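For this view, one protein chain was removed and the others were kept in their places.
Presenting subunit A:
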């Protein structure tokens, strides 16, 4: 697939874990282009390389070979700190396991990326509350994760991911730990963010129901892109 001026572009990306005879090739040459503002679902069976791809897309991991351009920058040439700064600036993460800091209020969890960006207290509060408002948890700002339901925790995690107004939101099985009703709520929230805030959403899922919310579905198999489905805009 080839798109003009993609925000993300992978060319022949490979990833090998381990060395020698025990080495395992997770990715065997991935080519993907993702346009700004797209909603992409990555699907595939376990071990197909979808999570590995997401980690590389999220600048959390580096490819063993090939090229990965993020906003025109060669991520494979960047060091750890440079990639951390890239994440801080342009990326938001949502994990299957929520990964909120325990004993920390919703607002403080959401403010965390702003702290690392060096925003002052007032800005952090305003932006943090705005993000919580977007996910519908403004009134829950002073609750700790232990006091929130799974769906609420995931929404706090989404608020944390979008508080910095990132270009790309990466979600790794965001509904994996939730029941179907909560899952739909989360997907509607992601769809809303994609449509109304213009955030590019990349999501790994193995549930077709969830993938149906996306505009583009990339199917992985055995470390390769098997096929790409494009939904016709309604």
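The rule is short, and it goes like this: a residue touches a chain if its C-beta (ideal position, glycine included) is under 8 Å from a C-beta of that chain, and two chains touch if they have at least 3 such contacts; residues count from 1.
The working rule: contacts and distances are computed from a predicted model.
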item: Missing subunit (named according to UniProt) among the choices "Sarcosine oxidase subunit delta", "Ethanolamine ammonia-lyase small subunit", "Fluoride-specific ion channel FluC" or "ABC transporter permease"; value: "ABC transporter permease"
item: Selected from A:115, A:212 or A:228 as touching the chain missing from the view; value: A:115
item: Which of A:61, A:185 or A:222 contacts the chain that the document leaves out; value: A:61
item: Residue touching the undisplayed chain, where the options are A:35, A:85, A:130 or A:224; value: A:85
item: Footprint left on subunit A by the chain that the document does not show; value: 55, 58, 60-61, 80-81, 84-85, 87-89, 91, 93, 95, 97, 99-101, 103-104, 108, 112-113, 115-118, 160-161, 164
